[in-house]
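So, chain A:
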Amino acid sequence: MIALLLGACGSDEPRVAQGNRQGILHFGNGTEPQGLDPHVVTGIPEMHVIVTLFEGLVTKNPHTLEPEPGVAKRWNISEDGLTVTFHLNDRARWSNGDPVTAYDFVWSWQRALSPKMGNQYAYMLYPVKNAEAFATGEITDFSHVGVTAKDAQTLVVTLNAPTPYFIQLMDHQSTYPVHRQTIEKFGNAFDRFTPWTRVENIVSNGAFRLTDWKLNRRIEVTKSDTYWDRDKVALNGVVFYPTENISTEERMFRVGQLHRTESIPLDKIPVYRAMQDSPYINSPYLGTYYYLFNTSKPPLDNLNVRKALSLAIDRRRLTETVMHGSTLPAYSITPPGTLGYEPPKVFEHDVEQAQELLAQAGYPDGKGWPGLELVYNTSESHLKVAVALQQMWKDALNIDITLANEEWKVYLDTVDQMDFQMARRGWIGDYVDPNNFLDLFLCDGGNNSTGFCDPVYDDMILQQAPQATTREARYAIFQAAETRLMEQMPIVPIYTYTSNHLVQPGVRGMSSNVMDWINFKYISLDQDQRAVD
Partner candidate 1 sequence: MWRFIGSRLLQAIPVLLVVITVTFFLVRVAPGGPFSSEKAVIPEVKAALEAQYRLDRPVLEQYIAYLGDLIRGDLGPSFKYPGRSVNELIGAGFPVTAELALYALLVALLIGVGAGVVASLRPNTAQDYIPMSAAMIGICIPSLLLGPLLILVFGIYLDWLPVSGWGDMPGDKILPAITLGAVYAAYIARLSRAGMLEVMTQDYIRTARAKGIPEWRVVVVHGLRGGLTPVVAFLGPAFAGLLSGSFVVETIFQVPGLGRFYVQAAFNRDYTMILGATVFLSSLIVVFNLLSDVLNAWMNPRLRSRAGQNT
Partner candidate 2 sequence: MLNVNGLTISFTSREGTTRAVDNVNFSVTAGSTTAIIGESGSGKSVSCYGLLGLIPQPPGRIESGSALFLDTDLLRLDKHALRQIRGRDIAMVFQDPMTCLNPYMRVGAQLMEPLHYHRGASQSEAKRQALDLMAEVGIRDPEITINYYPYQFSGGMRQRVMIAMALINEPSLLIADEPTTALDVTVQAQILKLLSDIQLRRNIGILMISHDLAVVADIADQIIVMQEGKVVECGDRAAIFERPQHPYTRKLLASIPQGQKIPSSISPNPLVSVRNLCSWFKQDNETVKAVNDVSFDIYRGEVLGLVGESGSGKSTLGRSLLNLVPATSGQILFDGHEVISLAASELKSLRRRMQIIFQDPFASLNPRMTVYDTLAEPLLLHKLETRSSAAERVLEIMDEVGLARSYVRKYPHEFSGGQRQRIAIGRALASRPDFIVADEAVSALDVTIQAQILDLMKTLAQEYGLTMLFISHDLAVIRQLADRVVVLQNGEIVEQAETTALFEHPQQDYTRRLLEAIPGKSLL
């Protein structure tokens, strides 16, 4: 043990400096990925690894988030917007050298949509004709689904309705191709449990291939020599480290073991921000943090109470003090700047009006207030927000809110069964479009959880918006719908997420964007840079 101790004394070069020389990116990746099957797993850590290993028809430019060629070198959309034809790059290869073909995509989408797979992101393909029917088992013949391979290089997709954001979806892991022979070699193709994604088995088509996977320890991917665009790939490899504890990951970053981490304890933000050449990067993010009101239970069945609660919150103060400016005040469910969409601002922080509204609801100066419980899942930042708001409501309205933290799965159950009065919630966009946020509150929206149901609103989202011909017209309908939503106030938006991460100075090309989407192809490392101190 003493020998170990002595051997360890400061002799090691930090991994980051070493990585800079070797072109290896050391990436803090939160938790251990559940798996690497693009059609099975759902989380962000999984996604980070999967995007290095696989590539969809398109990929996104990390700076603009505009689609750019992936496996498809180009695509055309028919006049009526119902048919999309992808022309595949004939240089696209699997890591075993096989060409990536349109047939691969057809088979992969069948797999992704197959009910037996239990793919939770199958709905990413629902714009495709009959895809939903197939996924829910209404039809079993995949040939009725609107995707066909005209030849090895041409994939034709038929849509239910014009879907402006469809091309974007082609970058989602649920639409990625997977290698049929490999999957079938290791078991039933439509079985979640096959070991085809193990290091020794996997065949993929991305810029990197899997070279090491040690559970709860590391995942290593190495630059692929079969990738069609390999000349552009600067990195020689990426190592992902699963670290549940955010303080641990932050410390790993601090001692130069990681190039990038998203784990920053709130109270560390001012410290990092104050550093010279700060590694702290903070940019808008496509997500909203809000509280659900259960509109079917008193006192929140009263609109005035809901409004009073919302108006009493000083969002600016919250984000600037407790959140250390790491988030932005939110007054709508849709984050601002969603591909040009500006959400309406229906209300502002106004204590006097809030008091008046509460008085109108029958609780002047909090008198007769029946009490209200706020449910949130256990986490330090949720707790901080809740505690701050609790006091704001007390100060502004003289009402008591009790807090109840619940363990994650219990919380999910509570929200799902609407067994709460007020509950914390957050929504991160799956794709860049207001629709992704606004369809949450449809009457039968699976994530509605508020009891809010407005047929007019449903009509605007489901009927009017898709039929709009221009982006402006469509956005105008969304704005009207969102105004309507915020006037009913089934939720109280609190803040817009921002993407917070720490990046070592040697990392180039890791641009910030609202989806916090990383295209590892674009990243390079500066050999001469050392880790931050």
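Selection criteria: all candidates are chains of the complex that A comes from, given by their letters.
Assume contacts are C-beta pairs under 8 Å (C-beta built on N, C-alpha and C of every residue); 3 or more make two chains touch, one makes a residue touch a chain; residues count from 1.
Given the structure is predicted, the values throughout are model-derived calculations rather than measurements.
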Q) Looking at this complex, which candidate touches chain A: 1 or 2? A) 1
Q: Enumerate the contact residues on chain A facing candidate 1 in the complex.
A: 1, 4-5, 7-10, 12, 31-32, 34-35, 37, 40-42, 115-120, 122-123, 135-137, 191-195, 197, 214-218, 241, 243-245, 247-248, 251-252, 254-255, 257, 407-414, 416, 426, 445-447
